[in-house]
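Note that one protein chain of the assembly has been removed; the remaining protein chains are unaltered in position.
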Amino acid sequence: MRTPFMRSPDVGTLALRLFTYVAMAFLFFPIVITLMVSVNPREFILPPTGFTLEWFHAAWTSDTFVRAMGVSLSLGLTASVIANTLAFLAVLAMVRYDFKGKAFINLLIMSPLLIPTTIFSLALYVFFARLGFGAGIPALIIGHSIHVLPFAVRILTASMQNFDTSLEEAARNVGAGPLRTMVSITLPVIKTGLVSSFVLCFVLSWNDFPISVFLAPPGWTPLPVELFSYIKFQYDAVGAALASSLILISAVAMVVIDRMAGLRRVMQR
Amino acid sequence: MKSRGAATLLAPAVIALTIFVVLPLLWVVRTSFNETVDGAYMVSAFTFDNYTRFLGSSWYLINTLWFSIRVAIVTTLISVLLGYPVALYIAQTRGLQRSILVTMVLSPLLIGLVTLVYGWIVIFRGGGLLNSLMIALQVYDEPVRYMWDLKGVIILLVYIGMPYIVLSLLDSIERLNPSFVEAARNVGANRWTAFWRITFPLTLPGLYAGLVIVFTLNFSAFAVPLMVGANDTQMIGLVIYREALLNNDLPFASSLSVIMIAANATILMGMAFVFGKLILNRLEVKR
């Protein structure tokens, strides 16, 4: 019997599939290679002949790298807190209120995404130089916060738009004031949005290179910049271990964000 | 009363963005007319020297501006050629396979540039994997240079540009009503004709969005040429970086930024004109 609606994939689909897998291999090749090198006892000889955490140990005990991790960690956390606070308040206004010039405000809020990073970094660099600070910790934190702000706005907008305001009305109706309603109802309900927004902001800051290279002051170098200056001069598997650490942290973040907010919606420009 | 509530909520973000985005950008424009004295000190002035220094130099125009434009065009086109089929295929998948593919496509965006570059260097450097493999297979016997030249820059720009193309294409493919293609097949079009006459024109808005993003990113790139480029890959973003941070010539770096934005805007306007003229007018009616 013929079943016209069920057919095995035809040549066109197979070709597309093959092409996609090759492209995926292209995308994933360097990541896989880095991971393999980082656990391979014999430096840069592939395929791996064994398994070792020696390089990871070296990377995670190096004073320079541990210090850089501390810098990246505090930078990422601070920038995330700042960006998410500003974003949450702004999103509340954008979603809940109608006012003139909304499109303009939206453009302003999204502008860090529209301006090439090179220009944005240079502008902050020139600006802080003019103010007399030059590159410094405040400039770096501000640069990162502003850079990740649009991403926070986007995730939080999605959660707030899906938020059913009758949940708040129901709370008001049984006697909760505005603040109590925010704390007991609104924030818990959009928790996944808040968490994924925070994680995304953190990981974008954690991995950022262009802004940091412009704005990081001497002695307070984030990990990617440190890694860059490291691999410029030496080439060993410790670098691979460090790169792998960054990859693994990003992977965890990606899973969290994807489960909670949908990675794709978040990353679209 | 209502709009005052909105104003209070918006104030922190708007003030921050005004001070740290708008003002700095304006300040860049102002700085571009300043003078640098003795190669280090910036003096307030109103001179076009920084502009004429760049625009009057055929070396800069050819090796920096025109070079950046060419690199951006080439890498954007390659990204499209690679990204379009991938988007088409992902659009056909469902469930777990789909989310794995989407995550893989997006991973270069979330994994830091330096980390990715590291992987490519392992593969491509002189004594790297590719050369070892090729020599072992006796394809050639001397290491070939893959990194620290134009090839490396192009590979990496494609690498980080392609995800954006796939993302915006996937969006417009999904928005496509599947019965459009079915209707075309029904009136006698084969798959190929249906693709070129129905799917492709209808995904042009998504393609356009992707092109704008990737072209702008690649045209202004500085980190990629900084990491894997060489003396002959002086993209304009890299020159800005060098002038600002290494030569401390902020006025010149600022004027380069202004030129870069102007050039980018001109090219995007041209692109908008072409796309608008050819196709979008017919599709954008609803918006």
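Note that the chains are named A and B in the order they appear, and that numbering of residues resets to 1 at the start of each chain.
Convention: a residue touches a chain if its C-beta (ideal position, glycine included) is under 8 Å from a C-beta of that chain, and two chains touch if they have at least 3 such contacts.
Basically, contacts and distances are computed from a predicted model.
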Problem - Omitted chain (choose from "3-isopropylmalate dehydratase small subunit", "Transketolase C-terminal domain-containing protein", "Putative spermidine/putrescine transport system ATP-binding protein" or "Pyruvate dehydrogenase E1 component beta subunit") - UniProt protein name - result: "Putative spermidine/putrescine transport system ATP-binding protein"
Handout entry: Visible contact partners (per top-of-document touch definition) of the missing chain
Key = A
Completion exercise
Touch with the missing chain holds, among A:I137, A:A176 or A:V195, for A:A176
Handout entry: On subunit A, residues whose C-beta touches the chain left out of the figure
Key = 164, 166-167, 169-178, 180, 184-185, 188-189, 191
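Simple rule for what comes next: only the chains that are shown with their structure count from here on.
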Practice task
Please compute the C-alpha centroid of subunit A, do the same for subunit B, then give the distance between them in whole Å.
Solution key: 18
Problem - For the subunit B and subunit A complex, residues of the former touching the latter - result: 2-3, 5-7, 9-10, 12-14, 16-18, 20-25, 27-28, 31, 82-83, 85-86, 88-90, 92, 99, 101-123, 125, 127-129, 159, 162-164, 167-168, 170-171, 191, 209, 213, 216-217, 219-223, 226-227, 237, 240-241, 244-245, 250, 253-254, 257, 260-261, 264
Handout entry: subunit A residues touching subunit B - in the complex, by the definition given at the top
Key = 10, 12-13, 16-17, 19-20, 23-24, 26-34, 37, 44, 46, 85-87, 89-90, 92-94, 96-97, 99, 105, 108-109, 111-112, 115-120, 122-127, 129-130, 142-143, 145-146, 149, 203-204, 206-210, 213-214, 224-225, 227-228, 231, 235, 239-240, 243, 246-247, 250-251, 253-254, 258, 263-264, 267-269
